[in-house]
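Of the protein chains in this complex, one is absent; all others appear in place.
Let's look at chain A:
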Amino acid sequence: MATEVAPKSILKKPTNPTTASTSKADRDRQTALYHADLIQARKDTELEILSATEELLEYPLAKSPFNASNPSPDDAKTFKSLLTPFQPRDYDELIVERNCADLCGYAMCPNPRQRESGGGIYRVMGTSGKAKDFKILAKEELEKWCSEACAKRALYIRVQLSESPSWERGATEYLVRLDLLDEPKSVEALEKLDLSAEESQNSQQNKANLALERGDQTISVRSRLVDVKIEEKVIQRKAEAPSLEEDGLGGKLSTMHLALEGHVPIFDGRKQVGSGDSEDEDTDWKL
């Protein structure tokens, strides 16, 4: 039943005059649109990841003298930016995909992947060195990389990836900054020349931080269902250090050990009532 008077909202007064006069149909439409946007954002991201994976199959683009320990700055830059929407799971799929093409799993490495000859599922490593180097590894794991160094480089990236899908990421997470284990060697020299680029990246990061502070949680999805604004609580009275003597904490301290999930059962009052009851009961059988 639709009424002329809009129901009084328990939420904050809407600042936008158009949202004030929403009917149920409008709200339903908005909800539907919001969810459609979410699904679309998700589809877009998945497609983006797929094309990034395909692109990274061709990497590294730069030939020697660049290699995995000294990638070309351009390659490293695109590699990092392509990985932005990736979750660890997507990154694993990239490694599988590169292995399919017989490449080392680390996308900055031009070498083919290692092929272990012989059967067996496991390999025993480090039998000649120190005891701490000794390990037993699955052959399958070994064959993902060209060398152990590459395995380290690749996994170093993996742990930096965000676990949350990019369409749900907040402002800070959205601009993940990845570091390579082996950054381009000439990078210091380049950085001095190209300070402005570094600065712009910093300013981007600052913007993202500012956005988070303002409460702009999501960049990827356009509209939210409810306007959530985070406001600093303004405190008027003078700041005071908490003290034990005050009734708040001091009184609670004696019963704190009885608290069950924050609730302190009261025994005193009940006991008196209870004892009264028992006296009644005691006299019952005398009758």
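Keep in mind that, in the parts below, a residue touches a chain if its C-beta (ideal position, glycine included) is under 8 Å from a C-beta of that chain, and two chains touch if they have at least 3 such contacts; residues count from 1.
What we mean here is this: contacts and distances are computed from a predicted model.
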Can you pick, from "Ras-related protein Rab-7a", "DNA-directed RNA polymerases I, II, and III subunit RPABC1", "Cytochrome b-c1 complex subunit Rieske, mitochondrial" or "Peptide chain release factor 2", the UniProt protein name of the chain not displayed?
"DNA-directed RNA polymerases I, II, and III subunit RPABC1"
One chain is left out of this view; which of A:Ala101, A:Val124, A:Ala138 or A:Leu258 touches it in the full complex?
A:Ala101
Write down which of A:Leu57, A:Leu155 or A:Leu181 is the residue touching the left-out chain.
A:Leu57
Touching the left-out chain: which of A:Leu47, A:Leu61 or A:Ala138?
A:Leu47
Absent-chain interface residues of chain A come out as 46-47, 50, 53-54, 57, 93-94, 96-97, 99-101
